[in-house]
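For this view, one protein chain was removed and the others were kept in their places.
Just so it is clear, A and B label the chains in written order, and each chain counts residues from 1 on its own.
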Amino acid sequence: MAVATIAAAPTAIAGGTEADTRRYTAGATQIIMGLVMLLGFGLGTRTAHGASTTFGMTLVSKQGTHVPDWVFPARPVIVALAVAVVLLGAARLAVQLPRRWRLIGTSVVLFCFTFAFMAWSAADPKGGERLILPSVLDSMVIAAVPLVLGALGGVVSERSGVVNVAIEGQLLFGGFMTALVGTATHSLWIGVIAGVLAGALMGLLLAVLAIRYLIEQVVLGVVLNLLALGVTGFLFKSLMQTNQNSYNNLTPFTTVRIPGLASIWVIGPVAFDQPLIVYIAVFLVVLVHLGLFHTRWGLRTRAVGEHPAAADTVGVKVLRLRYRNVMLGGAFAGLGGAWLVGNVGNFTENMTNGKGFIALAAVIFGRWSPFGALAAAALFGFTDALASQTSSLQLPIPSDLLTTLPYVATLFAVAGLIGRVRAPAADGKPYIKG
Amino acid sequence: MSDRLKRILAGIGSANTVTVTVLAFVLSVVIGGVLMILSDQHLLSEWGYFFQHPTDALSGSWDKVANGYTAMFHGAVYDPHAKQALRPIENTIVDATPLVFAGLAVALPFRAGLFNIGGQSQLIIGAVCATWVGFSISAPMPLHVLLVIIAGIIGGALVGGLTGLLKARFGAHEVISSIMLNNIALGVLAWLIKTKAFHDPNRQDAISKPVKDTALLPAIHGSSPELNFSTVLAILAVLLVWWVMSRSTLGFRLRALGSNPDAARTAGISVSRNQVYAMLLAGALMGLVAVTQISGTLSASHAMTTTLDNGIGFTGITVALLGRGKPVGVALAALLFGALDAGGVAMEAATTPTVPHDVVTVVQAVIVVFVAAPKLVQEIFRLRDVRRGEASGSGTGAAPSVAPATAVDSAAEAV
């Protein structure tokens, strides 16, 4: 999707390498985070007067062993975490650590920050406020599934060199067809299959227009989103709204409880008592990862996305592979759309509401890798869940602003402050022989 | 991407541009019609017994589509039965006005090789600034409006400029950072509307205080309160952007940048600075959209709501594409889209069973797809030739007429 790349900004020569700059930025950011934790959360008014934090540990909506509330004094815990983060930040600033340790450090800092935030939000001198942790995680899973599937669609498509901005439209159309076909056939699962096929169809449309008719791919994605919005909106109003029962009424997904695993303390009901599509999504992430990096299909896909001419000269059918991958990506996104509908039982106009664009951000944030996409989607899902779960706690931070956090983070990421992201070299560039 | 932009933009001067656009319009209207038929259960059942009574299905479909589009025409251009027969044209112009700014806000950076998908955020922040100036400041009439306009421009330009800066300074791709900024702006808007500073204390729902009457754009003539001064602004904007792009040194820089940034840089044109300029200008134009939404007489409430962007940021992209990046083209495209919008609303009201105006979105998207893929339009109309040939029994004669076309295509691909 590159607008012609321009020679990278000149790097400083003596002393300050890019790695150093990044080290300073990261270290300073972490220290600032620690100070925010200390002054904002740890020593703020909310944690004053010996307030204690109450975390609910039982997911009431699902069966599972009852776990008692977790109550602890807010201030000491948060202050301790804040000090740890400051120390980690200082360490980062002082020493050039190997990549693995940097990653671990960053993860620990993020975890501490999040935990401190949650502890702060559920802190109350009277002990009345509580945050139910498994609920946060459960909402995270529900919010993350369409993002994971959409992002996976983006990964498969963009790894082969076709930019997929149309994830939004694929989600939307997939969801719409799931509702329509599912209701007509009285079978949610036939609906899901229809949703997958609808996504693939949108993918085919994208592929044909991008590969054969060479429409600029980002523009095309935007236009296809508009098309999907128009078509589904039109049919929703003219068919579904007037006749809800025959076109838009499904029994939502039921959860599939995995015996044994589902009884694990706190985690069990969240991770192992979910609708089938959740498991499928995780399975697909693993499958695409293995496929991309360990199979002939993956090798060729990556070659076509990096250097299509090289792939062509060794007999790889560049365009055919791109068609297939874009359709496959559409199918993944279609499944994501099916999830959106199957989760609530009906379709509503513009129900994706920008999720496709977030999935696109997850593709980039996750550096075009399936597990990266999963992590990014989980992060987006988590912030979303946290914002909605804490909205009743009357925090001084408005939940509307809280929901923008992942976007701010992504903005920093693409600005290269977190580390430069590198798209497949031929991403968005049509392949023309000769 | 710039290659593709070039390809899109290179078509401007070619002779068949008009043909392709007209045919694209025809195709999209046909597709819209098909959608209308598909959405009518009664008609669908008539098609079910098409072979028994073909006339039922055909005439029913014809009526449906014809009624829909006639209503649209009446709503957008000229309504012989209405008291003010030309009122629909005014509606069209009113609907087209924000699209002119939005289209220019995409077209201008387009020429500089930048894709402005962040119209939504530029509009929102522009609206926040404009609204605040509109309700919090007291000033006499023309001055207040002017301040509101300036505030809108500054708000939009700030966000646009930030996108440009992130790209120029850090190499952040403008599409991704724009998407992020869109979401951030939506969050900020949702929050601001509920704050004491902005929320209208007389209302329960999420809406800001209305701007003062002195902050409203004056109407152009008394009989039509809808048609306001923003249309004049839009015409000025078209002229200004035309002048900038074709007659000014800034335009020269931007065009050079869009066509070959490396050569531009080598020739001493600062890529990063001009990218920021392009995005600043784009943001400013989106800020003007915000002004039309807040201070235009179009907006009944003259206040911010959470849906104030109304998809205009994205529609601007399609308008710019249809206008092929040229200011006058953008103005014409905006008029067409404005007509479709105005007609769509009228159609929804005038038809039974209701034909939802979403069909307009479909028609708009389809036109743009076809305009962006002239080869597709060409092939479709050739295919018709072939079918007609087969129907009249001379199928063999049709084949060669297709073959050279593909040969030409593949040669073009090869070069």
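By our rule, a contact is a pair of C-beta atoms (placed from the backbone, for glycine too) under 8 Å apart; a residue touches a chain by one contact, two chains touch by 3 or more.
In this text, contacts and distances are computed from a predicted model.
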item	value
Omitted chain (choose from "YeeE/YedE family protein", "NADH-quinone oxidoreductase subunit J", "ABC transporter ATP-binding protein" or "Phenylacetic acid degradation protein") - UniProt protein name	"ABC transporter ATP-binding protein"
Residue touching the undisplayed chain, where the options are B:N116, B:S259 or B:T315	B:S259
Option from A:M37, A:L88, A:V285 or A:A303 whose C-beta touches the chain left out	A:A303
Chain B, residues in touch with the chain not shown (by the definition above)	6, 9-10, 247-250, 252, 255-256, 259-260, 262-270, 411, 414-415
Touch list for chain A against the chain that is not drawn	7-8, 10-14, 17-18, 291, 294-300, 302-303, 306-307, 309-317, 425, 433-434
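In this text, only the chains that are shown with their structure count from here on.
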item	value
Whole-Å separation of chain centres (CA-atom averages), chain A against chain B	30
Residue ranges of chain B in contact with chain A within the complex	1-5, 7-8, 35, 38-41, 113-115, 117, 166, 169-177, 179-184, 186-188, 190-191, 194, 260-262, 265, 271, 314-315, 317-318, 321, 353-356, 358-366, 368-369, 372-373, 375-376, 413-415
Of chain A, residues touching chain B in the complex	1-4, 6-9, 165, 209, 213-220, 222-227, 229-231, 233-235, 237-239, 242-243, 354, 357-358, 360-361, 364, 398, 400-401, 403-404, 407-408, 410-411, 414-417, 420, 428-430, 432-434
